[in-house]
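Rest of the complex left out; these chains stay put.
Going by the order they are written in, the chains are A, B and C; count residues from 1 in each one.
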């Protein structure tokens, strides 16, 4: 077991948020009460072409997170999440757990992150059941086919999705 | 989402601990760094006849937890875990996640606890892979059949298990 | 594939209903619209000592089902569910699916029932997410420990649970 006490003053929550969903917001808000400050990191994956650009996603998350809690900051990052966490001085990564399939993937990430950086802890926050079916990819797919996703994403995201399709 | 900020100064970790395993110790130690104080609650289920009495389990956990961190207190409780948490002024329950089967059971408990008490949050701490096969019931079963469980439980528990069998 | 068309006029839904939960009621109501008539069968397992007697459960289910739909009849049965289905002239068994663990158990039952009686079909109705954590055994356990299960069971069951505990 780790020999020296960790400092949990800063938590980190990373994702692609393409787009931000009500499920993400639920985890962000609840996580924000766990730490003195919470950094939300938007993964800037150069390989995948995103639906919303990193710039658009930063603007959306900054706007929405302001209304969730005061101690949340939003940044984008390139590369490994553990490196981003270290650069932020964060020792705890927060992950949402939606489904059993999530669980298995997440456990692999926990183990991989432990291999890459032994000083980062991970805590899971269970997504509320009524939000557990909302993945960003499903929201995107439904929105593109004309489905009404207004109950699944923050108002701002809904507005931006409509602009994108127009 | 919850209207008023929760206070996370006190965390709670409940279980039967019959017996305490190295997996439990891993969760307890890591959880202790998440909170100003952590209460470990030993469930005193009047229906099931335990292997170690509540009194024995309290003594074991008090002794072992002292060596894990200074901010841990150990108590037994009867009845519902959420009621115990409320009586302790704790707003966050910590649960360890060992396996995918655990996950499903735990999610049901999270939902049930939310139904019983809306102000309690749950966070999961993933058990380290090399400890994930250690359940109290399996340890007990192996010990009774004469298997060497010295790598699976704290020294004190190993000693008490041997006394029990003698 | 089956050579002759099956008649789906009668459906059957079996369980122990010890006690009846809001999850059961959801499945019963939705299933009742699938068939001209739906028979709810209460398993009378001589081996297990029930919480509510068969007689009590019949009374509860008759009372509650009346308010769900007009085409529901309630009966108890001993022995195999497929034999009960055959004696009722039912060719479709309805099962609720709550969780992934349910799924695996249910698939084993489907296969076993096919082995025992090739003319019975099974259809699954997914339990609504917000009811998926309500199993009879968990409700019973929580009620016994003094937890408020009023949101988890019909009013009549709640009243009977309180009488039982008094």
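To be clear about the criterion, contacts are C-beta pairs under 8 Å (C-beta built on N, C-alpha and C of every residue); 3 or more make two chains touch, one makes a residue touch a chain.
Owing to the predicted nature of the structure, the values given are computational and were not obtained by experimental measurement.
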Oligomeric copy total, full assembly; chains in place: 3: 6
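FYI, only the chains that are shown with their structure count from here on.
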Count the residue numbers both subunit B and subunit C use at their shared interface, divide by all numbers used there, and answer same if that is over half, different if under half. different
Whole-angstrom distance, CA centroid of subunit A to CA centroid of subunit C, is 40
Subunit A and subunit B: spacing of chain centres that average the CA atoms, whole Å: 29
Provide the list of subunit A residues touching at least two other chains, using ranges where the numbers run on. 100, 129
Enumerate the contact residues on subunit C facing subunit B in the complex. 99-101, 132-135, 138, 142, 145-148, 151-152
Write out the stretch or stretches of subunit A touching subunit C in their complex. 100, 129-130, 132-133
Seen from subunit B, its contact residues with subunit A in the complex are 1-2, 5-6, 8, 25-26, 29-30, 33-34, 68-69, 92, 97, 100, 103-104, 106-107, 110-111, 114, 121-126, 128-129
